[in-house]
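Left out: one protein chain. Kept in place: all the others.
In order of appearance the chains are A, B and C, and numbering begins at 1 in each one.
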Amino acid sequence: MRLLYFAWVRERVGVGEEEVAPPSSVTTVAELVAWLAAASERHAAAFAEPARLRAAVDQAFVPLDASIAGAREVAIFPPVTGG
Amino acid sequence: MRLLYFAWVRERVGVGEEEVAPPSSVTTVAELVAWLAAASERHAAAFAEPARLRAAVDQAFVPLDASIAGAREVAIFPPVTGG
Amino acid sequence: MIRVAVSPAVIDVAAELEVLERDGAVASFTGLVRGDDGVATLELEHYPGATEAALERLAAAASARWSLTAATIVHRVGAMAPGERIVFVGTCAPHRGAALEACAYLIDRLKTDAPFWKRETVNGASRWVEARDGDGEAAARWE
Partner (left out) sequence: MIRVAVSPAVIDVAAELEVLERDGAVASFTGLVRGDDGVATLELEHYPGATEAALERLAAAASARWSLTAATIVHRVGAMAPGERIVFVGTCAPHRGAALEACAYLIDRLKTDAPFWKRETVNGASRWVEARDGDGEAAARWE
């Protein structure tokens, strides 16, 4: 599964993207975030406050309790501030 | 008193402006319109349907029952269609 | 800053927008001559002096109500062809809500509060355009 990070999430993790293979017990974006937080100190800092995170699965915005079943690309980022 | 006509009111009267001296019994725009309608056949044609007319007194839009006391310039025209 | 113009000149929207760009949000509306009913030419008559004063009053009212940084109303008069610009209204404010609302207000009120009259030529015959009932309703929602 390809992960993409944007804005301060990207800066805290230290990379804009990475490939991961979460265990089959990880079925939602929220579970993925919790699993990632354990990967490194940088990940822990990026994912410490899930309430400040938003996500997209295969480029569609989803709530954090959305399923990641079959997802090829999951993006994690702060609330958007365009326009 | 200076009268100004616009759009089809101007065309029907045949002139864009004229000077008139209505009698003192003529105190409102509606009375002025009725008085003007008696001036000529062209005026009669222009002012036959007061409901289709709008007016301005000294360049401010007014309802037809508005006073013309002290007015220097009265304009009579159809509903506006700009923009 | 208020800018009002009534002129037979072609409306330069790029120049008008540049004048308006003084804060974070700029909204604009451009009205074009529609040719869909076979209209070949449109002529705009107006009430010189009173027109400019009415547009100035409108722009000042919008500027006060929405605390605009800038407001522009440009209306063309004389003869024009389908596709040409008749009217441009533009607003500038610190935030988008004020700019967008004030822009809608200006064009709605201009339709009922400014002395312009349209005459169209269709298949060689000329006729004065009738006012639309909807225009009065659109203007009234800002009371």
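One rule holds for everything that comes next: a residue touches a chain if its C-beta (ideal position, glycine included) is under 8 Å from a C-beta of that chain, and two chains touch if they have at least 3 such contacts.
The structure presented is a predicted model; accordingly, all values stated were derived computationally and were not measured.
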Visible chains in contact with the missing one: A, C
Positions on subunit A contacted by the hidden chain, ascending: 4, 6-8, 56, 59, 61, 75, 77-83
Positions on subunit C where the hidden chain makes contact: 13-14, 17, 21, 23-34, 36, 83, 85, 94, 96-97, 99-100, 103-104, 107-108, 138
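Basically, only the chains that are shown with their structure count from here on.
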Rounded Å distance between subunit B and subunit C, as computed from the means of their C-alpha atoms: 26
Chain centre separation (subunit A, subunit B; CA means) in Å: 73
Gap in Å, rounded to a whole number, between the CA centres of subunit C and subunit A: 49
For subunit B, residues contacting two or more additional chains: none
Subunit C residues counted as touching two or more neighbouring chains: none
